[in-house]
Each structure stands twice: as structure tokens, then as C-alpha cells.
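The other protein chains are all here in position, but one chain of the complex has been omitted.
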Amino acid sequence: MRVQVIARTEFLPPADVPWETDADGGQALAEFAGRACYQSWNKPNPATATNAGYLRHILDVGHLSVLEHGTVTLYITGVSRSLTHELVRHRHFSYSQLSQRYVPERDAEMVEPEVVAADPELHALFQEAAAASLEAYSKLLEGLEKHFAEVAAPTSRRKQARQAARSVLPNATETRIVVTGNYRAWRHFIAMRASESADVEIRGLAILALRALQDVAPNVFADFRVSTLDDGTEVASSPLVSEG
Amino acid sequence: MRVQVIARTEFLPPADVPWETDADGGQALAEFAGRACYQSWNKPNPATATNAGYLRHILDVGHLSVLEHGTVTLYITGVSRSLTHELVRHRHFSYSQLSQRYVPERDAEMVEPEVVAADPELHALFQEAAAASLEAYSKLLEGLEKHFAEVAAPTSRRKQARQAARSVLPNATETRIVVTGNYRAWRHFIAMRASESADVEIRGLAILALRALQDVAPNVFADFRVSTLDDGTEVASSPLVSEG
Amino acid sequence: MRVQVIARTEFLPPADVPWETDADGGQALAEFAGRACYQSWNKPNPATATNAGYLRHILDVGHLSVLEHGTVTLYITGVSRSLTHELVRHRHFSYSQLSQRYVPERDAEMVEPEVVAADPELHALFQEAAAASLEAYSKLLEGLEKHFAEVAAPTSRRKQARQAARSVLPNATETRIVVTGNYRAWRHFIAMRASESADVEIRGLAILALRALQDVAPNVFADFRVSTLDDGTEVASSPLVSEG
Partner (left out) sequence: MRVQVIARTEFLPPADVPWETDADGGQALAEFAGRACYQSWNKPNPATATNAGYLRHILDVGHLSVLEHGTVTLYITGVSRSLTHELVRHRHFSYSQLSQRYVPERDAEMVEPEVVAADPELHALFQEAAAASLEAYSKLLEGLEKHFAEVAAPTSRRKQARQAARSVLPNATETRIVVTGNYRAWRHFIAMRASESADVEIRGLAILALRALQDVAPNVFADFRVSTLDDGTEVASSPLVSEG
């Protein structure tokens, strides 16, 4: 699994507003948006005179809508279709995902659960099942391409063959997805999916996403802490958010 | 595949509004909502004096927000996880779906693409692949339950085993899902998914959904027409909507 | 201010599911949706064998998506445009609101803040200001209708006059609005707007809405309690929700 930040917010401060801050990008934008609500461009209170202090206050009072202006886009590869089937339920994100209707999967990678990979017997079972599925896929695809040979448009022909053949591909099939979300949506995702009750794979994604987001916008995600469970996997949580 | 209407809107007309109409449920509610915007409780124009005429006018002028008040819930069974992975991208619906993390799939049904089922050779390939996947799932599940035997809580133990074992289940695995949407969201779904460019399976769902919705709220879906393509599959479209 | 329930969810249990419950409407639908996720139609646990117990469990574990299937529509009258400007920020509701572009407001009611109405001096100030605004509106409208007299289409002519004349109408101008939301969205609205930090008028709406919702779906809103502040106004809260 790999998570790469491929886009973030660039802030262009308006020239006519008598204010500046000690951060840039989406963090500065969040502060600007918060101050615009009150037209409070002065900083009489030292506790909120820095961007870090201001955003901490925003989180404390729950004025979360100002965290909707900054966005981060992640390019996520090496994850399974089980994971993305759960991921795309999050309605506040935008998605562009590798299509099994358009892309042939003859050489698809498989994302093996770690607990399976760590046990030689289970690993062998998984490998065998994955290979059998891919072989069945390739044969089905070949047969379907013959079946649809009379379809004039090649794109349509291939699409019809692939969308039927994919029926035998397993949940473990690797997929890739571009995900854009604003800070508030990412915070919600992490609160929900970095918790112990989440599936191990999507929990791993939530932890990687959190680390990437803490690099991009440390003041917005500073309250989340990662810890390690007895089984060696990681979770993250914040005193400022609840899962609900 | 089966589509059952399991909930719909019941309208309770307010006693103090000097208006009545010749429909009930969500259709009456849509008319009420439209008239509330203009407080136009009289019906001077015969063209809009019936509920059918009024809603036709709403569609003609594109005042689609009044179609958001009425909702319909479908219980959809006998569909594949390929289909639901696409379905749940529709952000204006609400979903409750059978969970592969909680429900064991040893005896899962498989949803075979029609084009595969119709060809004896492809059908045999599919059946064999499906059986092999289910067998691998059962063995993996057994091995994982042993692996997690030391986990104290039985629910957690089973969940951890199932969420890893599901990795070998194919896209064709049958799933069931409760879907609630308002009329406007359903119209958008049908416009997008009953079109020729959609996957055959989800297109079949869109056609079944359209027929169910035309039963519940004929005046809201009257403009959609079903037709049959050369390959025998159906599509639906309306002069009043575009796919975009 | 008046809040009327004008629509709610009607549940039609599917004949082939071996389950029944001791509630109907959206409450039964929520239970059905929850059980569909686990295909758990039996009721081995007495604590969740009633609809009330089942939904209490749903709230306890935060499985809130099953509360999205049931909806309630309120017709809200006698509220100010200040209130609706805040209300329509809630993105999970659907709205149909009286339009000041289409409906003339010469005889509009004014929604006076209670604290103003209770003080004879402030009340007199308010009444005078409201009357002056309405008079200015009427004169502006008259002048604008003359200005637009050459516009051929009467609907367009009146709309152009009204949309300019409304500029002098005050926030206090009465408006009416149809609001549809699912149970989850209504719970969020009440958590946000029935709290002490909310504006007094919208807080009053949240309390009235809560009481109406507790009538329609008591098991879904049972955890909210209303209490009275020192100043005599009411608030509501639940141990199961936070404002964030």
C-alpha cells in the first residue's frame, strides 16, 4: 500500500485585508476563513495569535466548517477492492478509480491480508486461489472477446468482455484511486477508520493518510495520536473527535 | 436480481392550507412543496390543476428540488459486489449493505453475468472458478479462526477471520442492500445507469428500479421510456434529462 | 412559529423475510436496515428484541447510517429569514421555501424576537421599524412595476420588480419552508441547534422539531432531553451526541 500527496491547497492572501499569519496553504486559508466570519483581523489574544493556536481554538470550539476550505488529494495504490468498496461510502470525498470495465486485469497484483501472508499454510492457500482466479479471468476474457467479436466499436467490445470477465476477480485484486477531501472530511475518515473496530487494511490506510496529512497541515491534524495495539497493528485517535 | 419497494412517503396534508390534490404520498408532497414556494394554492390553470400536470410542469421548468421531499426505499437482492461497488458511488442515496466482515459466505450465491451463463463453455469456466473461490474461502476461514482462537471476544474473533478470508471471494458474490433515495436522486440514477454505456448488470437494476418507481410515483417518472437494444437488453431514457 | 409534520416514512415489510417487529414506519425500516447488514433476523438477545431496544443499541454503537432511511418532512411557518438563512446551511436537508422573488410581501408578517416583544420601549421601536420597511417596500415595488412596465411577460415583469424591492425587507420578515430530513440529519440538527450557543429563535425551532420527531419516531429520539435555562428558554441534549 502506498499513499502519495498529489495535490494540496495554495493560499493567495487578498492584498486589502490587514492580516498575516505564520503558515501558508490550507492552514492559512482556514484561519482566514475563521477570521472572515468575525472580521477579526487583529490578534489581541496571544493564545490565538499563531496559526497553530488559532486552529487549535477552532477545533476546541467545534467551528469545523472553516476546515472545509483546504483540501488534500491522495493517490492511493496497492489496496484491495474490499478496501475501496468501503472507502467510497464516504460521501464527502471525490474519487477517480481504476476501472475494471476498461483496464484488463490479466496481470493484476493481489493484495494479500498480512495475517494470511504471515502464515505459510494460509499464504499458500491464498496464492493458489489468486492464481486460479486470474487464470479463470484470462480464459473468460478470451472467450468473451470471441463472443463479442461482431461488436463493431473496439472500445465497446473490450468493455463488454471485461465487465463480464471481472466477475471472477477476487476482492484482493489491487486497485488504485485518487481521493480528494477537505480537512474536515479527512478528519472524519481518520476518526472512523483508524479506530480499532475498522478493518485492518483500511485502518492501515487511515494511519498512512494521517501521517501524510500531518506533513501537509500539521496544525489541523495535531490532535491525533497513533498508538500500537497488542497485535502490532496501529490505531489513531484524538480527544477532540468521537467516532459517531 | 430482485427489487422490492419496502418504504415510501406518506403525506399528511396540513389542515389549515386551502388546497387538495388528486394524488397522495410523495407525489402530493412534491406538489405541496412546489406550491408552498409561491403560496399558490389556487389552480387557475387547467394544465397544472392535476397532480400529473403540476409535476410535469415541475419537470419541464427544472424545479427539481421539490422532488427531493418524497423518498422510496428499495431492498435489492441477488446482485453482485461489482454492482454495489459502482452503486455506492451515488452520494445522494443512503445504504445498508450485507457485511462480509460479519456474515460468513461459505454458502454464498454467485451472480453470473448473463452473457457467461448463456454460453455452455463460459458457464462451465465460471462455475468452476466460483466453486474454487468458495472452497478457498472456507479453508482460509477455518485456518484464520484457528489463528485468532486466542482472541477473547467471539464477535471480534469471527470478524477478524472473515475480513481476511473474504479477500478470495469474487466480484460475483451475491450481496443484498437497502437503498433509500429521494425522487430526484432516483431520477439521476436512472438517467446515468439505464443508459447504453452502463454495465449490463447495473443497467438491469436501473430498469427494475424504474418500473418499481413508476408504480409508486407514476407522475414523477412518467417521462422515462424503456426500449430494447439489438442485443436484447433494455435501456431507459427521458427527453427531460441528460446523463451529465 | 409553527411546526407541522406533513410527511413520514411508511414501511412495507417484504413478505419473504422471516422477521417482524413491534413498531412500524421509519422505526421498523431502521431496524430492518440494521438487520439486513448482518442478515440477523432472529432475536436471541432480549435487549435488542424490541424495536426500542434495537434502535437504542444502534445509537450506542454509532451505527448511524441505518437512521438515514426514515425521513420526516416538517412544514415550518412563522419564522424569520434570519432563521432560514442559518437553517439552509444544513446540507443534508431538502428545502422548498416561500420565494420573495415570486410572492409580493406587502402584507408580510414580522417575526419579532421575544426579548424585544417583552420590552415596551424596544417593542415600539421594532414595530415602527417594521412598518417603515413595509411601507418602503410597497413604494419601491410600485415604482419598480412602473419601471418594468415595458417588459412583455407579466411573470418576468413582476419577478424583476419584486426581487429588487425585497432589498429593503428586514430579516424579521416571516417566511415558510418545507424541510425534509432523514432521522440522522434531524438528530444532527437538534444536537447543533438546540444547544445553548444557538440563536434563540432557531433553538426554539429545534425544540419544536424534537417534540414533533419524538411523536413520530420515539425510539429514534428517546435519548434527547429538554431542559430550561435560567432565562426561561429551553435547550435539548443527549448523552449520545456531541455538537461537533
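To keep things simple, chains are lettered A, B and C as they appear, and every chain counts its residues starting from 1.
As a working rule, a residue touches a chain if its C-beta (ideal position, glycine included) is under 8 Å from a C-beta of that chain, and two chains touch if they have at least 3 such contacts.
All of these numbers come straight from a predicted model, not from anything done at the bench.
Among the residues A:47, A:103, A:131 or A:229, only A:103 touches the chain that is left out of the figure. Of the candidate positions A:7, A:131 or A:229, contact with the unshown chain belongs to A:7.
Listed residues A:32, A:54 or A:224: the one in touch with the omitted chain is A:32. Within chain C, the residues in touch with the undisplayed chain are 80-82, 84-85, 88-89, 91, 95, 100-101, 111-113, 115-116, 119, 121-122, 125-126, 128-130, 132-133, 136, 139-140, 143-144, 147, 160, 163-164, 166-172, 199-200. Annotation for chain A: contacts to the undisplayed chain at residues 4-14, 25-26, 29, 32-34, 36-39, 65-66, 68-71, 73, 75, 94-99, 102-103, 176-178, 180, 182.
Keep this in mind: only the chains that are shown with their structure count from here on.
Counting the residue numbers used at the interface between chain B and chain C, over half appear in both copies, so the two copies meet with largely the same residues.
Relative orientation of chain A and chain B, expressed as the C-alpha superposition rotation angle, is 180° to the nearest 5. If you average the Cα atoms of chain A and of chain C, the two centres end up 34 Å apart. Here the CA centre of chain A is 25 Å from the CA centre of chain B. Averaged C-alpha coordinates put the centre of chain B at 28 Å from the centre of chain C. In chain C, no residue touches two or more other chains.
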